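Omission of a single protein chain aside, the complex is shown with its protein chains in their original locations.
First chain written, first letter: the chains are A and B, and each begins at residue 1.
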Amino acid sequence: MSYKFFPHTDDDIRSMLSTCGERSLEDLYKDIPNELVLHRDYDIPEALSEIELRKCFDQLGAMNTSLACFIGAGCYDHYSPSVIDSILSRSEFLTSYTPYQAEISQGTLQYIFEYQSMMTELTGMEVSNASMYDGCTATAEAMMMAVANAKKRNKVLVSETINPIVLRVVDTYAKFHGIEVERIAAKDGVTCRADFEAKIAKGDVAGVIVAAPNFYGIVEDYTGWADLCHDNKALFIMNCNASSLGVLKTPAEWGADIAVGDGQSLGIPMNFGGPFVGYLCTSKKLIRKMPGRIVGATKDMDGKRTFVLTLQAREQHIRREKATSNICSNQSLMALYVTIYMALMGKQGLREVNEMSYSNAHYLADKLLETGKFEMAYPGKPFLHEFAVKVKGDIDALQQGMLDKAQAQFGLKLDGDTLLLCATETLSKEEIDNAVKVCNSLL
Amino acid sequence: MNNVYYGKLIFELSKEGRRGYSLPENKLNNYKLADMPEALMRQRELDLPQVDELTVVRHYTNMSNNNFGVDTGFYPLGSCTMKYNPKINEEMCHHYAFTRLHPLQNENTVQGALKLYYELQNMLSELSGLSEFTLNPFAGAHGELTGLMVMRTYHASRGDNKRTKVIIPDSAHGTNPASAAVCGLDVVVVKSRPDGTVDVEDLKPLLNDEIAGMMMTNPNTLGIFEHNIAEIASLVHEAGGLMYYDGANLNPMLGMCRPGDLGFDIMHINLHKTFSTPHGGGGPGDGPVGVRAGLEDFLPNPHVVKDGDRYTLTFNDKSLGSVSGFVGNYGVIMRAYAYIRTIGKENMRMVGPLAVLNANYIKESLKDCFELPIGGVCKHEFVFDGLKDKSTGVTTLDVAKRLLDYGFHAPTIYFPLLFHEALMIEPTENESKETLDGFIEVMRTIAREAKEQPDMVKSAPHTTPVRRLDDTQAALHPVVNYAELKLEN
Partner (left out) sequence: MSKIVEGLYYSESHEYVKVEGNFGFIGITDYAQKELGNVVYVDMPEVDDEVAAEEEFGAVESVKAASDLLSPVSGTVVEVNEALEDEPGLINKDAFENWIIKVELSDKAELDNLMNAEAYKAFIGE
């Protein structure tokens, strides 16, 4: 027996068994009742060499098609600088674990501190945790935070204009955690203010969750919402597209208590849906209610600036069932991803990305309207890089045609005749022109 | 080499006007953000660093030199299964035919991605002796939560709404009770016997028609196989409950034993432990959840199924709901698939036995210097209760810090809580006898130093990039971002 991941020679095994006072490897399992032991090989394929494994992935890959991306809906095709993957592949980052031993984990601790600093800068909030799984679960955690903060209230209001993919996770967590979720109705593609005012006035609400931009790409006006929440002792929670915060009004500027969302739009490849990174930022007074890990600055014995996991006594390994959350890990490596992204892009880059996405999306919308076969689903509403259109024709046939003739994923079909489209900076004018031309020919 | 010049925060390297990116020219610049209503736009200037590309590369490269990973050296962190993360997995998960896929694009264009996903579901089912897996949960704790949701959904589907409690051993990891609380279940604690295994007599009176199920880790957090597992499972089943297997300690079972064959109904697997995906400084991992036949419908949406020759995503009304936006940490799933295909059936059966051999070898070689509270054969890990000779006051923390000076990562310390000075060691199957001998020698040296030079051990580490930190000050007065740090100075 010899295999590349097992360094043991037959002599090693004999000598080590002898130290243990055992005769065979099977003897190490003698405490397990024999009828519970598996007495056969697994029914899985035989081992592949690297040559064979590469062919295996090539074959699987050949069954996929990479497409021009006119779809968003929670996952965005943004530019991803080459530097990032190169640094992430450094095994000192890749193969380490949670930085329990701070003295040999300053690399991880420092980049999490930088991540927290950048996320607070981006959202305008006072504190950020060390990251979460994704935007959906981060939103669910924010909801649970609001309920824990309110103590005796367990109702949360959630706008109908939030991405339904986020809502189904929020609803699932709520169902099991014993939280009553009530929808705030949508009207003309935006959250209905009157419905919100009526529901918050009942005084039994722990938190209110809205989205910016919303699922239809619309940038809603939340003027006065935070005050109404606070007057009624509820937390105002905003789920924001991370990249857009480079240019759009920040959750802090709207008066939010918690900002959450997915960091994927900060350059993380779409990668069939993961891994991404969730962010959760809040005010300093809510820091102890915040789930997940937090890194703080301190000094070592020699007075040198260092970083360390802090406020750990809130967490599951100490508080068990009384912890703020069951989260153990953070999405560290992906937090590093967005940290390097923001370092490279800076304020100017983030602005340019948003500017180009805005230009592309608005150009696409104008060109589609010019064909006379599309109209805006919510005309006059401001949008950034995503928008909904009504299609005069068969959407399924249009999308299939775009696949076949333009190698494009042309939006996400919503109910009936509505199509949700997206354009980011990765599309060129030529690609947009071509897509519009093919669309025109298909309808 | 670590260059002192780079020991700064990225913000401190910023200079107005520098940039680290390039984008194509915006040919459509007649469409301007400035046309958006001013009231919807960011007011405060965004103060991110402005740095050139090489500065960014050097900054993070130098930071990485302050880190210790599995590739750096032996990482015997108990309960974390820090096994080798094969390089080929990284190459495969960056395959260009996968990284550009949008999770909502037409199913016909992602058949390869779905096939890989479906095949991994099936391989995990076979390896664990269960019927069906979802790969959606993002981490071990997330898998626990999802598994408990399956448990509650099962009881609810039978109209059995009284079952609001879950039994958890006192030796369990803190995540178990925390996950139960998030899932809306009350925790009932069952005691351990002196040998560290669940006390069956203590369990019996806890069982009634309010029990949704029981969570167990087997081998448990002491590295001891719960030999009464068949009896425990049958008692819980008789009481109408389901058995949940926390897969944190699945590694020693590979090749020898399957949770499904032990009577477990629901389990999660940590792909980042058992199936070699990198821990990434804390994540991303992935926590697939498997269930016994009859519970498949309750798994989260969406679910990947095979319909004839075609792979498809389905949504099931009986499902617990959704726990993730899409289908989990797909990049992690690709790595685990690459690992299992690389290991194959012929090597998989050696994983557990070699991990167990390594653990027992360290335990037997050190038990004269360190206090071994529970003897006998362990599985993949074991716990010492500090030094055998505690007369000089050298604690487990000191031993852990001194290990860093010798180039080893420390074991897990002060867990499990059953012992005051717990030191939990897990070597994995990938470590050679020479590595283990080196570790054993250093541990013996530290035991000697604890007697002869206790102050030196108590002030360790001495050779690391930084020394012991003031974590009391960090907690008393949290400084958690650069803006706050600037105010401090």
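Criterion: a contact is a pair of C-beta atoms (placed from the backbone, for glycine too) under 8 Å apart; a residue touches a chain by one contact, two chains touch by 3 or more.
The structure presented is a predicted model; accordingly, all values stated were derived computationally and were not measured.
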- May I ask which residue of A:Gln312, A:Gln348, A:Thr371 or A:Ser428 touches the chain that does not appear here? A:Gln312
- Note on the structure: Sole touch to the unshown chain from B:Val57, B:Leu418 or B:Ala475: residue B:Ala475
- Note on the structure: Even though one chain is not shown, chain B touches it at residues 414, 471-472, 475-476
- Note on the structure: Touch rule applied to chain A and the missing chain gives residues 288, 311-314, 318-319, 322
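The rule is simple: only the chains that are shown with their structure count from here on.
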- What is the distance in Å between the mean C-alpha positions of chain A and chain B? 19
